[in-house]
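Of the protein chains in this complex, all but one are displayed in their positions.
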Amino acid sequence: MIDILIDITLLAFLAITAIAIIRIRNLFAVVMLFGIYSLLTAGLFVVLDAADVAFTEAAVGAGISTVLMLATLALTKKHEEKRPTHKPWLPLTVVLVTGGALVYGTLDIPPFGDANAPAQHHVAPRYIEQSANETGVPNMVTAVLASYRGFDTLGETTVILTAGIGVMLLLGGRLSRRKPQSNEDKT
Amino acid sequence: MRHNLILRVIAKILIPVIILFALYVQFHGDYGPGGGFQAGVIFSVAFILYALVFGLDTAERVLPVSVLRLLASLGVLIYAGTGFAALLLGGKFLDYNVLAADPVAGQHLGILIIELGVGITVSSVMLIIFFAFAGRGRV
Partner (left out) sequence: MDFILGHYNYWIVIFLMMIGFYTVVSRGNLIKKIVGLNIFQTSVFLLYISIGNVKEGTTPIVAEGFTQYSNPLPSVLILTAIVVGVATTALGLALVVRIKEAYGSIEEDDIHDQDQSL
């Protein structure tokens, strides 16, 4: 009972934070709210029994992502969003249609926490039973990540390296703030 | 400048603790939650705190960007190198069973080495990205 209550409270706070992120126009407040959103999600991951994922989300989402967004705000020196000029009817329709289709899709999903759901059947029992014997590592998530699905993790490490190279190419030069060549964007 | 003093003292106390915690998370990723990614991010946070409190130039003297580039590639090399070492020792690519005499010990050794590679790459790349963003605004 108590974890259903914690679940509902955290999800409600998440929804309120997300709505505040859309409505608020001050960009600094939006980035701070994004850090709060990440931390709440990390708490929710702990309630949902995924400790590794909670750890990574708290470190990466509430840590690195927020720091990088603050650095971007400092570099672009823009602190408030412009008032939206277009009417929101088309985006709202697209969003409602997509949301409706997704909710229609969830009507057939087995209830939350069901031990007989199809997701728990194919390879998961093998990993749960055999990983401690075959790899000698008690943490099943590390065993699956590093040993059973090690090839995917190699690809992921290469993606991180590529992102580092990309940012180095885009921002690594010593040219800080050249003035724009034309005068047409002096507002 | 008085409040700078508190920041400097607290940062000097906290940074070794953060690095120690990052090493703990890295090598205890087998027994509890943790692993290469989390440890890499926490390790880079220690150096980001150093750069924020003591200045970006001091931080770049401690860890030059050329060293970071080397470390980032070194991590991926360690990871792929373990895979190739397994190939050379007679198994398939990234098959850790052949890395030691006993298959279970081989798996454990393989997992430790590749998590180390992942941790090195993630911490170096996070620092490269931070230094790139922070260094862009300097005149």
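Order of writing sets the chain letters: A and B. Residues in each chain are counted from 1.
Rule of thumb we're sticking to: a contact is a pair of C-beta atoms (placed from the backbone, for glycine too) under 8 Å apart; a residue touches a chain by one contact, two chains touch by 3 or more.
Predicted model only: the values in this text are computed from it and were never measured.
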Taking the complete complex into account, tell me which visible chains touch the one left out. A, B
Just the residue numbers, please: which parts of chain B touch the chain that's not shown? 31-33, 37, 122, 129, 132-133, 136
Can you list where chain A touches the absent chain? 4, 7-8, 11, 14-15, 18-19, 21-22, 27, 30-31, 34, 37-38, 41, 44-45, 48-53, 56-57, 60-61, 64-65, 68-69, 71-73, 75-76, 78, 81-82, 84-86, 88, 91-92, 94-96, 98-99, 102-103, 106-107, 109-115, 117, 119-120, 123-124, 127-128, 131-132, 138-141, 144-145, 149, 152-153, 156, 159-160, 162-163, 166-167, 170-171, 177-178, 180, 184-187
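Going forward, only the chains that are shown with their structure count from here on.
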Could you put a whole-Å number on the gap between the CA centroids of chain A and chain B? 22
As the complex stands, chain B meets chain A at residues 25, 29-35, 37-38, 41-42, 44-45, 48, 65, 69, 72-73, 75-76, 79-80, 83, 93-94, 96, 103-105, 107-108, 110-111, 114-115, 117-118, 121-122, 124-126, 128-130, 132-139
Hey, which residues of chain A end up touching chain B in the complex? 51-52, 54-56, 59-60, 63-64, 67-68, 71-72, 74-75, 133-139, 141-143, 145-147, 150-151, 153-154, 157-158, 160-161, 163-164, 167-168, 170-172, 174, 176-177
